[in-house]
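Missing here is one protein chain; the remaining ones are kept as they sit in the complex.
Right after this comes subunit A.
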Amino acid sequence: MGLLAAAIAVGLGALGAGIGNGLIVSKTVEGIARQPEARGVLQTTMFIGVALVEALPIIATVIAFIVMNK
């Protein structure tokens, strides 16, 4: 049961992070293509977005790992 819980936690976390990152990157590339002069701002926003989107899935992975090993 612990293994199943860990798998669900990692899977859903990674799914969320994947979708979130995909949306952020696609919109950033779209924005850079439209307005190349706004590249720096877009890159910074993407950096912050990707970092914050990934924080919770990392926690999910860590919790899954703890559940697996307890």
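Note that a contact is a pair of C-beta atoms (placed from the backbone, for glycine too) under 8 Å apart; a residue touches a chain by one contact, two chains touch by 3 or more; residues count from 1.
The definition used in the following text is that contacts and distances are computed from a predicted model.
Between the listed names "NADH-quinone oxidoreductase", "Electron transfer flavoprotein subunit beta", "4-hydroxybenzoyl-CoA reductase, gamma subunit" or "ATP synthase subunit", the UniProt record for the complex's undisplayed chain reads "ATP synthase subunit". Listed here are the subunit A residues that touch the chain not shown: 14, 17-18, 21, 25, 29, 32, 40-41, 43-48, 50-52, 54-55, 57-59, 61-62, 65-66, 69.
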